[in-house]
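What follows is a single structure, and I will ask about it in a moment.
== subunit A ==
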Amino acid sequence: MNKKTGILVGAIVVLAALGVWVSLDNKASDPLAEVLDIASPLEISGLEPAKSGYLFTRMQAAETLFIINRERQLVPQLVENVEVSGDGLDWRMDVRDSVMFHDGTPLTAEVVATNLRRALARPGVLQNTPIDEIAVDASSVVISLREPFALLPAFLAHYSTLMLAPSSFNEAGDITAIVGTGAYQVNEVVPPLRIELSAFDDWWQGRANIEQVRYLAVPRGETRTMMSQSGDADLTLSLPPVATEQLASDPNINLQVVTIPRTRLLKLNTAKPFFDSAQERQALSLAINREALARVVMRNPDLAAEQLFPAAISGWSNRQLAPLEYDPQRARDLLNEAGWTLGDDGYLSRDDQRFEVTLRTYASWPDLPLLATAIQNQLAEVGIDLAISVGSYTEIPAGHQDGTLDLALITRSFSMVPDPLATVMEDYGPGGADWGAMNWVNDQAFGLIDQLSVSTDADARDAQLQQLTTLLHAELPTIPVVWSELAVAASKRLEGVYVDPYEQNYYLSDLRWVQE
Partner candidate 1 sequence: MSALIEIEQLTIKTADGRPLVTDVSFSIHAGEPFCLVGETGSGKSLVMHALMGSLPDELRCSGQIRYQKENLLALPAAQRRAFWGRRFALLPQEPWLALDPTMTVLDQVAEVLLALEGMPLGQARKLATTELSVLGLGDNLLSYPFELSGGMAQRVSIAMARIAASPLLLADEPTKGLDKALCQTVADLLLTEADAGRGLLVITHDLDLVAALGGRLGVMRDGRLLESGVTEPWLKAPTQPYSRELIAAMPQHWPRPQTKVSAQRSEVVQAQGLSKSFGDRHLFSDLDVTLREGEVTVVLGPSGSGKSTLGNVLTGLLPADAGQLIWPESASPLKYQKIYQDPPAAFIAHQTLRQSFDDLLALHGLEPARLNHLLSELGLAEALLERRPSGISGGELQRLAIARALLLEPVMLFADEATSRLDPVSQKKVIELLLAEVAERGLALLLVTHDPALAERIADQLIRLDQQPTDAAAQQQAA
Partner candidate 2 sequence: MSSTVTLPADVLSEHPASSFWTLSRLAGAIILLMLALFAFLGPALIEADPLSQDYDAVLVAPGDAEHWLGTDQFGRSMLARLTHGARLSFVMALLTAASAALPGIALGILAAWRGGWVERLLVASSDVVLALPGLLLVLLLLAFSPGSFGPLYLGLALYLWVEFFRVARIEAARVFTQPVVEATLRLGFGWGYILRRLLLPALAMPMLTLFAFAMGSAVVAVSTLSAIHVGLRPPTPELGAIIVELMPHYSEAPWQVLMPATAIFLLVLSLQLFAGAKPR
């Protein structure tokens, strides 16, 4: 028996010794040769740009023709001298000189055209553009449109249009490797969790400072928070709101929080009797205590959505709009006016129909079920019986298509294509969209969207935007709930961290280890 105790104690001692050794082993290495560890919730679901391209652009492995710069302007990246013909149908752009792929081959107009044609032929955002033909003229690419389309550069900044070397593809046209033009070349991809990269010597903007980078997808917020605390991750992205307070006081961590062009909103089926009048939708909006949601769930009261577009989206955020309010009494009154009367059970009904709806949401964003739980409680205050179904995100487009959806709590980014118009056009245009309005018909809005997509005149555009945002604010085809922010924790050993609100680029090439 003593022996057994001995074994036990021995095992514990050995384990402890191992632990100490491991931790010494970890810290002893040369700081300059150290690997930059990045932890993010996003998993690598394959090499296809339409699926995981955003990872490769963010990691600066591959680049797009255009990019949003730090001043939030859309500027050419891999092209220069962009010229548009007088009728707005032909776009000519010169491919930037001396851009090399990681395999040593140059970026040519031919390669650019091949990549664009491929993107056009596959499901992806380019299919939403009126591109007619892509041609090559010496070192230029010429894109011909069927109709004028001011948004083209924005679409060409979308990750699905990133540029890959011919050696990335096999004969069948499938991607077998990511050979891009970025600051870092991909050494290994272990789907769905890891990418290893190293600095590319011949990057056209000059070599990056940090030699080795390792990307690890860590789906759970708690784990990411702890990786940041323990120093296992040098750069941790998308920290859960709960963690920010915890990390803000951590002496080893610089915490940066930026507002991003993304809004959590309620998508309403305006064909349902519950939401078919603007009055009812306004009542619903008044019943939601956004300040509390922002404070309790998002941990930042400033994130209460005063309107659809957060202030970060210049031009779209309309300062003249009165912020969306919380006034449950007015909500009750409005619902009363719309014919809904409170029953003995504390819930509304009209013509024997109970105000009983199911809200669909999904857990890919951990705060959505929480927001839903709080909204459920708040709507119950005005007599709305809301059931919550947390499922797969696919159930929302599915419900949109087959019409079974009552309402959904979703998150929508306005920067997938860096110009929000691309998203608005789809979401609030005729017919609505899976992730936008549902059965909402408003000819005035449709007309404004049409005009915006072709207008190039800045003043006219401003006026149209003003009108459109006012209209959406009053009509509420979707009800904004809270805005979003992106919290990034960086180790204090890192400097030069910049958090891109458009989440296009982590700017790894600017990072450097603090010299001691």
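The definition used in the following text is that a contact is a pair of C-beta atoms (placed from the backbone, for glycine too) under 8 Å apart; a residue touches a chain by one contact, two chains touch by 3 or more; residues count from 1.
On the choice of candidates, all candidates are chains of the complex that A comes from, given by their letters.
The model shown is predicted, which means the values in this text are computed figures rather than measured ones.
K.L.:
Spot the contact partner of subunit A in this complex among 1 or 2.
P.N.:
So the chain touching subunit A in this assembly is 2.
K.L.:
For subunit A, which residues are in contact with candidate 2 within the complex?
P.N.:
Touch residues, subunit A against candidate 2: 221-222, 240, 242, 245-246, 289, 292, 295-297, 362-363, 366, 369-370, 372-374, 376-377, 387-391.
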